[in-house]
Every structure is written in structure tokens, then in C-alpha cells.
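The complex appears here minus one protein chain, its other protein chains still in place.
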Amino acid sequence: MSGAWTWLTDAANWSGPGGVWTRLLQHLWYTLLSVAIAVVIALPLGALIGHTGRFTGLVSGVANALRALPSLGLLILLALWGLHTLKGDLALLAPAIVVLVILAIPPILSSTYAGIANVDPAARDAARGMGMTGTQVLLKVELPVAMPLVMSGLRSAFLQVVATATIAAVVALGGFGRYVIDGLAQQNYSMMVAGAFLVALLAVLGDRILAVIGHFVVSPGLTGRAAKGRRPAAPTADLVAARTIGMSGGG
Amino acid sequence: MISFESVSKVYPDGTHAVEDLSLEIPTGRITVFVGPSGCGKTTSVRMINRMIEPTHGTVAIDGQDISTVDAATLRRGIGYVIQSAGLFPHRTVLDNVATVPVLQGRSRRQARAAAAELLDRVGLDRTLSGRYPAQLSGGQQQRVGVARALAADPPVMLMDEPFSAVDPVVRAQLQDEFIRLQGELGKTIVFVTHDIDEAVKLGDLIAVFAVGGRLAQYAEPAGVLSRPADDFVADFVGRDRGYRALSFVAGDLPVRPEQTLVLGERVPPGAGAAAEGISVDHGRWALVVDTGHRPRGWLDCTTVPVDHRVTVEDLVLGGSLAGPGGSLRIALDAALSSPSGRGVAVDDAGTVVGTITAGEVLSAIEQARRSDASGLTAGRTLDKQPAVR
Partner (left out) sequence: MNWEWLQRNEQQILAWTLEHVWLAAVPTILGLLLALPVGAIAHRYRWSYGTLITLAGLLYTIPSLALFVVLPGLMGTRILDPVNVVVALTLYTLALLVRVVADALDAVPPLVVASATAMGYKPLRSLVTVQLPLAIPVIGAGLRVAAVSNVSLVSVAVLLGIPQLGQLFITGFQLDFFTPIIAGIVLCLLLAAIFDTIILLTVRLSTPWTRAVPGR
């Protein structure tokens, strides 16, 4: 433990191509890129399925299937394929990003779908009755009301990706996972623990930041904080299930 | 004017929700669609703003077939109030009300200013404008729903059981305010309810629907009550319809003068002496008023000694009041609900004018029946309920 502290406080470990700042940027880059791509794919898909009510089986089917995939195995599979097929840096990076995106999709897809599907039907009916077109109902009413769940899905996805990106170090990628893998290889326990600590820190801080962002993005009328002094109403069973399904393993 | 021409709605599984409906809804009046569950009243109303499309027939507004108009545009010109209000939980009260004007292109600031005025109109405190729906009571949410429907000043309003989800006291308040509002605005309103009392109270015209989507009767409330078109309507209106029909009868109330005691006065001997010519109670009850000659309650003179100073605790409260221009139903209720058997009649200022007994009301009914064959006045009920203290 103290070894890890020593390692972390050693300035030499913070600079240079193997230094903490570099690794941080790499880790962040993999994470943000993958989550962004996953959002572009899964959010509209989840929103449309929730809005139209069609292909709802797709959501749980896809989410469950993708979540069952062993992240390490997938990573190695695609990395190997990448090494054979692609050239240069991309050979390992592209497959890794693909895996990260695949793993980030389930939480975003199911949370967005659940959020939209659970919008008060009376609000939807009123919106249509007032003369909003289908798209307007989706964008002005359903999505904003679904925001709390969408944000929770985003946070789950972020955690999932940070965790798996750590493992990506096995296939020679950068990021904080490098410290763990290299530390293991070199029997440098301090470096391992330091790496583990840095990953945990990144995950926790990132989650906190997303929570704060969520605070600003989600209307106060939705969080139950605005409710008259009561604590928020007990969630319905399918909402709890949906929230859970939107979460994923720590990696 | 909204017209239904041979409109039917048949669902793929064979259910006939609406069966060959033809009627005309007059402009500027409240038309109530009433009936039991499954009678097609909500389905019919939802065909007016094309939330549901008819399988056969045409719905037209002011002569124009609505199927030729873009649905979203059509709906922006029709106010829509539903049972659970359907407020947007993520928007403040003010932004909820401002929804349609903003949709139509007005600036947000203008829309919000207009919304604030509307809140006044529906009887909501302006301090609520920054709150979220979750922070409001059921009655408040319903008022916001109405304000939201009024925001674009649509000529037509559709209201689907808007007052059903609140408790009876709030419901009565909302109904009264709705009548007042309509008096100011004069919109074409189609109102759906399953409650015949609400229909009779609010409607200028009532359309009674039977299960299976059949229109059973379409007439003024008085007509539905006194001349039901068939057994179904008679049954639906219920056993009290004779009594309910009294709401539409005005009559000269033979009010007798009544001796009164003022609160704080001493009970004189011989108090409670029955008004001249009336032998009921043998002088037991005395009407007690305040210094403004407004009724406060009845005093049972047998329970207090002579010279006792009358206080509020001595009184038996209760007994509704018959206001001026009220119907015979109110007069009868006042007489029946009074502990002394004498209903209190008051004027516009609420001061006591005299009393009337049940027997006298019944005579007045007979008189009205003899002088006019139908004996019933058209239009809304004459009942205004003054507050009973």
C-alpha cells in the first residue's frame, strides 16, 4: 500500500510517454470516443423504440445478449483479428474501440427505452391533443421527461467503458490499465496498486461529474425533489427492473 | 358549429365504439356527452380533434370536413383538457400553460405573460407559476390543464371528464368556476362525463350515449329529465329525476315573514312562537340572525331558559338557504333540511326575507304545473348555491 503511495508521489511517474498525465489522456480518449459513438447509435434507437412502441423485444434481447459477452474475450478476439487485418496503430485501437462501443450500448439503449416508455401516458396524450407532431412530442416532451433514466444509462455506460478500457491494456493499448498489466508482468506491486487506484479515481470522479451535469440537464420538476415535502413516490416494478437492466457489470 | 354525419368507429376486432352518430353541436354553448363506460362518448369527442379517426362518416367544423385539414394544425386550434390533466412534469406551470402559443410561433416572453393572465382567470395564485406540476394539488393541476387549453384562445374546447379525478368539494368549486368562465368566454365546448348530475348542471344540451356507441337522446337537460327518450335514458337518469327536474322550475315562493332573534339578545318569553297561521312545532324553534339580519341558525327554545342570552353554541346550524330567483328544488331542500321545517329565504345580500314550508313549495309546484303544460324552463339549472354557514 505504502509502495503505491510512493509510486504516486514520485514526480518521474507523472511525466513522459509512460506518465500519469499521458495515460490519463489516453484512457479518457478511449472512453469518451466510445461512449459518444454508443450514444449516437443507442440513444436514437432507444428513443424511437420507446416512442413508437415497436420492436420493444429488441431492447431487452440486445441488451442482455451484449451484456453476456465476456469483455476480455471480445477484446482479444477483435485485437487478434485487427493485428492480422489492419495496419499500424489502428490495428489494435479500432478493435478496442469497437468492443468498448458494443459494451456501452446496452445501458444506454435500455435506459433510454425505459425512460421514454415510462412517460406518463396522459402527458403524451395531452401533447398530441394540443397539436404537437410526433417528432415534437418526442423531442419536447418524451425525451426531457426521460432524462433522469437516460442520464443514469449514460453513467452506467461511462463506468462500463472506463472499466473495460483498463483491460484493453492487455492488448497493448495505453491508459491506466497499463500500470496494472505492466506492474503484474514486472512484479511491481506498487505500480499495480497505483494504477488500480488511478482507475478507480477516474471512474468515481467521472461519475460524479456526470451526476452534476445530470443535475443541470434534468428538469427539477422530475427529480421528485420538487414534490411537496414527500419523498419521491415508490418506483413501479417495471421501472426498477428497467433501471437495473440499464446497469452493467463493473467491467 | 361541429357536426357529425353518420359517424361510426369500428375497431379491427369488431368492437363498435360509435354507431352511426349524427348530431350538430351548436357554437358558443356547452354540449355534454354523457353515458356509462363503453358508450363511445370519449371516442366520439376524440374524433373531433382527430386523435381517433372515424371508420365511416364525416366530422366537420363550421362546414369544413376536418379530415382535409392537417391534424396537428387542427389540434392547435382546439383546446383539449383530459382527466388527469396530462401536465408536462418537466415544465413549470407557466411554461405548461404557454405551450400552444409557443408552438404557434409566439415569442416565449409574450406567451408567458399571457399565461400569467390566464392563471388569474382560472383562479390560480400567480405565485404558483414557477412551480412544477408535482408540487400542485389535484384541483390545482386541473385548473392548470384548463388554463393550458385556453392559452391559444381556441374557439372550440374538448373536455374529457376533467373534474372526475378530484374530490366532490373541489369538483363543485371547479364546476361553478367553469360556468362563470364560460359566461365570460362563450366558447363552443364539448364536455364528457359519466355523471348525470354534472351533465345536468353544466350542459346547455345533453347527448346521452348508450353502451355500444348509440346516441339515445340529444336534448336540453330539462327535456332529458322530464321526457326520457327510452328506458335506457330513463334508467340512466335515475330515480331522482323528478326531483332533479325541479332544478329547472322557477316559481313564486310564498315567503312568510319570520320573527327573528338577534345573537346576543335575551330570549323573551313566548319566543319561537310560530309565525302566524302555522301550527307546526307549537312555537319551539326561533330563527336567530346576526346584527346584519343574516341567518346564523335555529334556536330550540325548549332547551334554554327565558332571559338566557343567545350564543352561537346554543344554535342548531344547518338548513340550506333559498336565494332569490332560485328553483323550487332549492326551496324544497331548504324547507326539508331546516330543523324547524321552515326553509329560510334570503335576498342577494344574504339577509333574511322570510321562511317557507315544504307544503307551500309543493303547492307552488302544482301551480306551476297547472299554469304551463310542461312546466319547465329551458336552459341551465336555476340553482345557485349560497353558502350555508
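Letters A and B name the chains as they come in the text, with residue numbers starting at 1 for each one.
Note that contacts are C-beta pairs under 8 Å (C-beta built on N, C-alpha and C of every residue); 3 or more make two chains touch, one makes a residue touch a chain.
For clarity, every value in this text was computed on a predicted model and none was experimentally measured.
S.K.: Give the labels of the shown chains that the missing chain contacts, considering the complete complex.
M.R.: For the complete complex, the undisplayed chain touches A.
S.K.: Of the residues A:L33, A:L72 or A:V217, I need the one that contacts the missing chain.
M.R.: Among A:L33, A:L72 or A:V217, only A:L72 touches the chain that is not shown.
S.K.: With the missing chain put back, one of A:W14, A:W29 or A:F197 would touch it. Which one?
M.R.: A:F197
S.K.: Considering the whole complex rather than only what is displayed, give the residues of chain A touching the chain that is not shown.
M.R.: Residues of chain A in contact with the hidden chain: 1, 64, 67-74, 76-77, 79-81, 159, 162-163, 166-167, 170-171, 177, 180-181, 184, 189, 192-193, 195-197, 199-200, 203-204, 207, 231, 234-237, 239-241, 243-245, 247-251.
Convention: only the chains that are shown with their structure count from here on.
S.K.: Return the distance between the CA-based centres of chain A and chain B, expressed in whole Å.
M.R.: Spacing between the chain centres: roughly 55 Å.
S.K.: Which residues of chain A touch chain B in the complex?
M.R.: Those residues of chain A that touch chain B are 120, 122-133, 136, 141, 144-145, 147, 219-222, 224, 226-228.
S.K.: Within their complex, state which residues of chain B touch chain A.
M.R.: Listed in rising order, the residues of chain B that touch chain A are 49, 51, 71-78, 80, 82-92, 99-100, 103, 131-135, 145, 148-149, 158.
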